[in-house]
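Removed: one protein chain of the complex. Kept in place: all other protein chains.
Chain naming follows the written order as A and B, and within any one chain the residues start at number 1.
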Amino acid sequence: MADKTMVKGNEAMAEAAIRAGCRLYFGYPITPQSEFTEYMAKRLPEVGGSFLQSESEVSAVNMVYGAACTGRRVLTSTSGPGFSLMQEGMSYIAGAELPSVFVNVVRGGPGLGDIQPAQSDYFQATKGGGHGDYHAVVLAPGTIQEAVELVHDAFDIADKYRTPVIILADGMLGQMMEPVVFGEFRNLESLSDHLSWSLTGAKNREPHKVTSFNIDPYELEKMNMRYQEKYKKIIANEILYETSNMEDADFALVGFGTMGRILGSVIRRAREEGIKVGLFRPVTLWPFPYDALREAVADKKFVLDVEMSTGQMIEDVRLAVGDSLPVHFYGRTGGVVPNPDEVLRVLKERIEEVK
Amino acid sequence: MPTVKTFKPPKSLSGKEFTYCPGCQHGIVHRLIAEIIDELGIQERTIMVAPVGCSVFAYEFFDVDGTVAAHGRAPAVATGMKRSLKDSVVFTYQGDGDLAAIGTAEIVHAANRGEKITAIFINNAIYGMTGGQMAPTTLLGMKTSTSPYGRAAENDGYPIHVCELLKETGGVAYLERTTVNTPQEIRKTKKALKKAFTAQLEGLGFSLVEVLSTCPTNWGMSPVEATEWLEENMKKEYKVGLFVDKVGDEK
Partner (left out) sequence: MREHVLVASGFGGQGIMLLGQILATAAMVDNKFSTWLPSYGPEMRGGTANCTVVISDEHIGSPVTDSPREAIVMNIPSLLKFEERIQPGGLLVINSSVVDREPERKDIEIVKVDANKIAERLGNIRAANMVILGAYLAKTGAVSEQSVEKALKMKFGGKKDSIVDLNMKALRAGAEAIKN
């Protein structure tokens, strides 16, 4: 087995990006993700990469756009307020079909909010924070090990579909440390070169034009339908989720990312008390695992969705489950992280109602 | 022997028909840029970043790789390209709203970093594509659809002087303000453009050429009246001339 390293989430994701073949980083410091930017500043020159601290997140996302135009792996990282500033560029990147990876280490909002962990950027990430008919793939890691692996996946998905991919983390995952086994360094030669469309100078070929622009509505509609075809393929091929203790469970907990892992503790304690409860944890938030969730909870008495927000993923959970069984919600917001005891208490209250 | 010279379009223009109004000077500047790309032999490694504005289609008019940036963000997009492909030649083409209003942060910081890109800045003192609204470079007293009583300093502030601002940033290698109203001025602009691209090719830093231009349509004048108005009014506000030259004379 490869060596384990004790490492901070932000730094682990940054190292994973480098191992995945990312040699270009543009970003702006913001708590609680700044260690990501700092790590890249130190590490990228060591591997022949290019690091630039931009003047704003608005510029950072457009530098990502420019770098992605050249067909090379590029990443930026930020937190809520910075991610809001990036939404304009995100929309252009989706429209121009540029492979790129974004890490949002979410903090409490709205506005300046605070710097504690939150999941209240779910809508922004999954429903498209920018304008137009587009989606970004959204991956939600629950542990640092999973975050490292999803960073590799994120670049592969971005390249395969020419799409932006978001890693939706949170302040806890960014700031905490746990043992991690890093993946191998990707051979840069093995990466997709994107030479059929990228902007590298029109040598011995016709010039390439990469834009999100078409003034003719019929043509723009065609472009949009092409994006939708791509999204269908992503939905068919890329959905990820994890279930645990579901087979004999009477009740189902649903949570993603950090909340998903905390629910693991709730389930352990509940089962010690004889309560049969299981967990469904979506890993791709877009595409959302509607069918898998519906099937997983079909024979349960109820679903309890727990989030570090006032209830955002709950809308997708309800879409998946429909009216077939009750869907309850529990959330804390503003940077407050629900602890296992309080979730267990809420779970027991809901069970009492059923009795 | 009599020689016959055929007037040919530069290779680096795609041949696509321009979408500009009669009397608009975008076409002149496009042609000059294409001639310079040809003369420097850099067509195969040039990438252009078009803006949002009348020249939003510029990426179609040049026979080089190209994209359109979000409004004002061209210098950031160009930065990303150049940092990725250090041997490429990257230029932005931006109007006054794009470069001097919404994109002020991007142009100032690209210049200050000495980003090895070239920006062509078309200053016609008005928003063209959206239909004649006030620009940051609109002259005091000038009437536009959003300054219907004339631009007033107490409400709208003053015409912004981009070259004067940028000349103080450390990363600028070449900076000049020109016009294309007369054949002599066109030749001068071409020289400036050549130096600006040379600054990039020699890795000296950031370069920008500001071209004072007419917008007969939105100024509500004939093309000839527009050139006269530019001479009499714009040149008073915006002094043409060289601000920074780290390139030196042609060898």
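Couple of notes before you dig in:
Here is the rule we use: a contact is a pair of C-beta atoms (placed from the backbone, for glycine too) under 8 Å apart; a residue touches a chain by one contact, two chains touch by 3 or more.
Predicted, not measured: the structure shown is a model, and the values here were computed from it.
Contacts of the undisplayed chain with the visible chains, over the whole complex, involve A.
When you scan A:116, A:163, A:312 or A:333 for touch with the missing chain, the hit is A:116. In the complete complex, the hidden chain is touched by one of A:45, A:110, A:132 or A:179, namely A:179. Mapped onto subunit A, contacts with the missing chain fall at residues 4, 6, 31-32, 114-116, 171-172, 175-179, 261-268, 337, 339-342.
Basically, only the chains that are shown with their structure count from here on.
Rounded to whole angstrom, the centroid-to-centroid distance between subunit A and subunit B, based on C-alpha atoms, equals 40 Å. Subunit A meets subunit B in the complex at residues 24, 26, 50, 52, 54-56, 58-60, 62-70, 72, 74, 88-89, 92, 96, 199-204, 207-213. Residues 14, 43-47, 49, 56, 59-60, 62-70, 73, 76-85, 88-89, 105-106, 108-109 of subunit B touch subunit A in their complex.
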